[in-house]
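Every protein chain but one is kept in place in this view of the complex.
Here the chain labels run A, B and C in written order, and each chain numbers its own residues starting at 1.
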Amino acid sequence: MKLEIDNLTVTYRNNGHNLLALDRIDLTLERGRITALVGESGSGKTTLGRTLMGLLPDNSESSGCIKLDENEILGLDEEGLNEIRWSKVAMVFQNQAANFNPAHRIIDQVAEPLIQRRNMKKDDARQSAGDALKRMGLLNHQAIRFPHELSGGEIQRSMLAMALIMEPELLILDEPTSALDAMTKAFVADVIDKVRQRGSSVLLITHDLDLAQKLSDDIAVLYLGRIMETMPAGELFLNPMHPYTLALGRSYPGVQVLRDLGGIRGEAFYRITHQHPQTGEKAMFHNHIIGPGSFHEDRHVPPAGCLFQPRCTQADGDCLLKNVSMINVGDHQVRCLRGGIVNRIELKGVSKRYGQVVALDCTNLDLRAGEVFCVVGETGSGKSTLAMIASGVLLPDSGLRFFDSIDMDEWRKKDYKSLAGRIGVVYQNPSQSVSHRLSVLDIVAEPLRIQGIGGDRKETFERVKKALADVRLPSEQEFLRRYPHELNLGAIQRVCIARALISEPSLLVADEPTSFLDPSVQAKVLKLLMELQTEKGLTMIFVTHDIGLARKIADRVGVMLAGKMVEIGPSSLVLGSPLHPYTSLLIKSAGGNGGGMVQMNAEPAKGGCSFAPRCTLADRACFWQLPPQVCLDGSYHSAACFRPQVTDNECFMENKPCLSGAAPACCN
Amino acid sequence: MKDGHYIKLTAVYFFAGLVMVYASYSLPKWLPGDFVTAMYYGSNVTLTAEQEAQIRACYPCQEGFSRYLLNLLSLKWGYSYAFLTPVSDLILEALPWTLLLFGGAHGASMLFGFIAGVEAAWRRGGWVEKAGVGCMTIMEGVPEMCTGVALLMLFALWLGWFPSSGAETAYSIYSAIERIWDMTHHLALPFTTLFLAYLPGNFLLTRGSMVMVLKEQFVQTARAKGLPPSRVRYAHAARNALLPMFTRFGLRIAFMVTGAVVVETIFSYPGMGTLLYKAIGLRDLSLIQGIVLISSLMVLFVNLAMEILYGIIDPRIRNAYKLPA
Amino acid sequence: MKRSILILANVLFAVLFVCISATPAVSQMREIRIADSRGDWGYPNPFLHYPRGPGYVRMSWVFDTLIWKDQNGYIPALARSWSFDAENLAFTFILNPEARWHDGRPLTSEDVSFTIQYFKKYPYLWVTVDDIERAVAEGAYTVRIYLSRPYSAFLPDVGGTMPILPKHIWESVENPHTYNDPRAFIGSGPFIFRDFNKTKGTYLYEAFTDYYQGRPKVDRLIYVRSGKPMLSLQTGEADLANIMPGMADELRKKGMTVIRDERGWNKKLMINHRKPPFNERSFRQALAYAVNRQEIIDKSHLGFGTPASYGLLSIDHEMYNPKTPFYPHDAEKAGEIIESLGYTRGNGGYFEKDGCPLTFELLSSNITVAGEIVSDRDGEVIKKQLEQIGINVSLVNMEQATTDSRIKNWEFDIAISGHGGISGDPRILNEMISSQYGAGSVNSARYDIDPELNRLMEAQMVEMDQQKRKNTVYGIQELYAIDLPAISLYYPDAVAAYNPVKGICWFYTKGGISKGIPIPQNKMSLIK
Partner (left out) sequence: MHISFRHELGRDPWFITGIGLGLVLLLLAGLGPVFSPYDPHDISFRPLSPPSADHWLGVNDGGMDIFSELLFGMRNTAGFGILAGFTALFLGVAVGLAAAWFGGFTDQIAMRLADVVLAVPSVMILIMAASLFRPSPVMLAVILSIISWPTTAKAIRSQALVVKNRLHIHAARQAGASGIYILARHLLPELFPLYLIGFAAKARMAMFMEASLAFLGLLDPARKSLGIIISFALKYYYMDIWWNWLLPPVILLSLLTMTVTFLVISLEKVFDPRLKEAL
């Protein structure tokens, strides 16, 4: 059985305003594979399901073609649809309880298709319906009850039994697990898996990313009716390519994801195509993104351009203009002009020495746009050096640095100011990072004046007021004339943040911004930083020695030891199941129970692993040989250690090309 | 329903029955004048005082309520003064005609109204629905009297297709089949009048409740199951639109006795309505009491049946009584 | 779904079509169907039929009387001939020997004398037998009835109205008012009673083949109930029916014969002469002047009717006194009379007397006219006319039985009512004037305070000589017209139509059937 959806477009007409639900969808469902369709509500997921079932309401228009085993089903009339409904394509609808007729018993409704379509005798049909329900864990006395007498879980299971009664070749599930407890969710997942094993294909429509990632084979991400990305299921959280998928993953309270929740910038609800009567534009239908707040707010989206542009963290000029089509990146297909999430900043083999002390030893780092990367490690492990190099302030001794894949060195030479404008830095010690002679207005306005992009006094004044408002500081005249010494440390730090962000940077480097602040203020500033990061779509390098802090805010974590990146990977894996002994030691010490004697003054051994002297697992090789970067199979999580703490069931492979951004064997 | 509930239900109904019996006993007595006034005062016969007293004597004045109840239970419903026949015979003679006319017309208009309502609601927004609702609303405005006389003039007088009065050609020597034929022939016009009088109401009611049901989710599930359209429309949608229609049917049956008085008068059709109207005119107390009793019992019985059937028609209501106060 | 609707539609049309085409075969037996709007008039035997005209007529088919009337006058019935022996106040009737009871037994003088005794014991209210001393059967077929005192209305009353009961059946009957055993309907009339359906209001009579005056022309006589007489006539469901005067020419065009009755039924304005201001004779006369009777006829009955004589007896009656006082419509005169009674015109043009305005209630209801419930506009017209001369009248329309009971208990001011019998025996005058004769009837004025009038009334009852009786009756009419205890308004045209195809010609009996019933169903039309 093979279902191909080719260039499917569905619009809902309601007197003048046409709601574009699906826009040029291409999707293929094969036998025995579960495809998940994820996206926010209003993205058209359910519409796709109903289109396949031919249940679109009267006021809808659909074009394109859907082929089921080579015969077209989009334009079929009622009789034609009735042939394939439930026998070939069955669907489990959302909002389960309302899907059952309150006036008939459950077993009758489950048996009904058999009686009506296969004109089975009544009691045979009831018999097989009973068995189907028993398979779903519903006993006889429950089967003969009425819908309003069953619990949500039982209803969902009977809905599944009803859908599978005629063994359809394609099963569509619309939000099968919403409002279900964990136990039932597991049971349902198990049933869906059995269906796949039996050879049918499954289309799982859900916003439950966890389920999608665990259960399905491949995932298609839908945004405003367009497929933004299709990818293998495993990489949903680990390696999202499209900025929207990243943002979606980040805002999903998955069990593993430790990071605080972060939403997606801006709002988007509907794509209304309607004619614009007032301004006399030519009678051209164009799209509006209508936010929930306003019924008719006019934010035009150019007919061509990428839909996600207003909320994208890495959109640039031509994202608005050019037509965006799917591009293959690895085994992902991404609808992004810039080929999925671009690397905001790439450090290739960067090293830095201060005289004898190796501050940074040949480190590779790729930071993706909109990502929050935390560098943790002891003091003196080279964290700040890495941050400062990334911020372009500090020049590395060797290695290359690319910002938006443009070599930073050339950029600095050509036009340092514009590069400076793209990067914002927040320093550790607030009071020192500002000049006490300048008023708050001058401090914040300084970057504008430097880069000469402030415009006239009034515009600068406005931008400063807006920047201060962003960081929740009063923007009255009286406050602007204040001097840093009249403010508390927290306020100063927020002024620094304002200063850093006034030039609309796309990268923010924060070097332990909150370590000088007391916890209450720290929490507020951190929360502010995270909000700004989400709102402005910043890529952020966050240096901290506090593992707890890293857990809270980082997408990816890098552990530095003596200038080397000993472990790097998604924060849930690095901090959840650390590979490198040093990381687990760090976590234990952060946890407060010390975990063994900590020798602080051990002399770093040359050539070998710098942790060897303190490593309990160290053996001879560790002292002499540079441990290679070891990477678990496809988990973007690697560590430089001979004997990584691998839990038994994960096999590890040496020298597998690691996707975590760190070069396998760094040039030494 | 819990059994406790049944006992309470029947107890209350019994009490209501008792009140109705008392009402049927006492209300007619309130009517001014009595049988003798109604019969003799305006007649060609002039009574002297003692003749009047003598006549009054031979019509038993009403015994007490307990005696009345006793007679009732022992099925001695008393004698009609005017017709000098037992009240039960009269009622049994008139009831079948009313059942045939009122029951038939009511049932047919219910069935036809329901199907038309379901079809109109299904083609929601189409011209079928607009046309249907439009002309039904106009028909609803026309009182049954006018339809009756109009049909009478059209079919009985000008076209001569149907007889103009009576339930059957009186004392005709017909075979059984011919007699049935004759009865249907006579029934046609009054039946159509009542049918047209009830049809609009039923149609509009069904259309209304169908519109509500079609919005439900399970209708879409039914369509998704690929069931034939008629099954979806009737077994699923219409099944849930049945409740309001069923309630109206029950309430209307209660009006059976007096419902069709006007039509019975126009077509001189024998029925309970005319019998009651004549009995009231003649102040024939025992006959009035009998008829009022029959109609009360019918209302009681219909309500009891509806209460039980409610649970079957809509399972959700089955435990309506257990709702928290 | 479309299929099932089509099927439903086809079935419906099929039924309709078949229903129309195959009208059942009409029986060949010759039968006559008479339409009546009310239907039930009680069982057709003397004690069970309703005390109204149609009731008596239904009984008249089954029970014969000694003498009967046709369109010209008295004709022999059971009694072949009759004579009056003045000095010993005795009527002799010679019976017709062929007369038989329906059960075949011969009718003898024994039956006649038994009937009189029986009615003395159980009074048959249509007939007063207390003036009869005794009835002697002389021989099988002659009977002499001795009167205790002269009774002028004996012939029309006992002779023409009293049905003769079979002795062999009724002698053992104790409670005639509830005796409805089939044997109770055995009579000597031209038809045998077969069935009376109470709910359908239909009667069935079969011809009594060896009836002494000859075999009836039709085999079956059927009464049917029909609210629309005109339709029943035209569709052939009925052969004879009372119709509204307006329908007459329409039906003539359709080939029906229309017959018109003499003026035997009148509409009357009852006055409560026991309470002021109505106890003043002049006030009542003023009312007479105020009421414009011709306008009532025009407005309420489209002109079909004639103003009535103030003397109560019908204008066509042979004893009608042409010189009865007459009150032509004269609003000013009425006003003067009222003013002479001490009333002055208050504001708004209404009369008032020492403060209280002259207002009273006009009671009206739907009076059954010859069996037909007719709601008309008399009340409205009279109210308008009285208000024009300055009397404030409030019209109260109530159900008939209610109005009757209020009039009976004198709880009324003025009321509209109507009755028949005014073309029959002048005895109606006594019943409609004095309470001694008509206490029980609502239509009786119950006016006893005029001694002269009472004397004349007594006299006419005992005056056997028709000529002398005529003068007394003249006197009564004159006095009645002057005292005016009730104002006779008008005679509505009584019209009936029948289908000549059946070969029966119906007629209105001269002076009404028996005591003056203005109904055209005289049994003679089915015999001769």
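Definition applied: a contact is a pair of C-beta atoms (placed from the backbone, for glycine too) under 8 Å apart; a residue touches a chain by one contact, two chains touch by 3 or more.
Worth saying up front: this structure is predicted, and the values here are computed from it rather than measured.
Within the whole complex, touches from the chain that is not shown fall on B, C.
Shown as candidates are B:Ala53, B:Cys146, B:Ile180 or B:Leu309; the residue that touches the absent chain is B:Cys146. Set against the missing chain, the residues C:Asp219, C:Asp316, C:Glu380 or C:Asp448 yield one that touches it, C:Glu380.
Among C:Asn242, C:Ser300, C:Asn321 or C:Ser525, only C:Ser300 touches the chain left out of the display. One of B:Thr169, B:Ser209 or B:Ser286 touches the chain omitted from the figure, and that residue is B:Ser209.
Only one residue from C:Ala90, C:Met398 or C:Ile504 touches the chain missing from this view: C:Met398.
Contacts to the hidden chain, counted on subunit B, fall at residues 8-9, 12-13, 15-16, 19-20, 23-24, 27-28, 30-32, 133, 137-138, 140-146, 149, 152-153, 204-205, 208-209, 211-212, 215, 243-248, 251, 254-255, 257-258, 261-262, 265, 273, 276-277, 280, 288, 291-292, 295-296, 298-300, 303, 320, 323-325.
Residue-level contact of subunit C with the missing chain is found at 228, 230, 244, 246-247, 250, 295, 298-300, 302, 366, 373, 375, 377, 379-381, 383-384, 395-399, 402.
Note that only the chains that are shown with their structure count from here on.
Distance between subunit B and subunit C, defined via averaged C-alpha coordinates, is recorded as 37 Å.
Separation between the centroids of subunit A and subunit C, computed from CA atoms only, is 105 Å. Separating the centre of subunit A from that of subunit B, both taken as means of CA atoms, is a distance of 70 Å. Looking at subunit B, one finds that residues 229 touch two or more other chains. Counting partners per residue, subunit A has no residue that reaches two or more other chains. On the subunit A side of its complex with subunit B, the touching residues are 53, 55, 58, 78, 81-87, 90-91, 93, 95, 98-104, 112-113, 116-117, 146, 148, 162. Interface residues of subunit B facing subunit C in the complex, by the touch rule stated above, are 31-33, 37-49, 51-52, 58, 79, 82-85, 90, 93-94, 97, 115, 119, 122, 152, 156-157, 160-167, 169-174, 178, 181-182, 184-185, 188, 229-230, 233, 265-268, 270-271, 274-275, 278, 281-283.
Residues 1, 4-5, 8, 19-20, 22-25, 27, 29, 33, 37, 39-40, 42-43, 48, 50-53, 56, 123, 125-126, 175, 177-178, 180, 194-195, 197-202, 204, 220, 222-228, 231-232, 234-235, 237, 367-368, 399-402, 404-408, 417, 419-421, 431, 437-444, 515-517 of subunit C touch subunit B in their complex.
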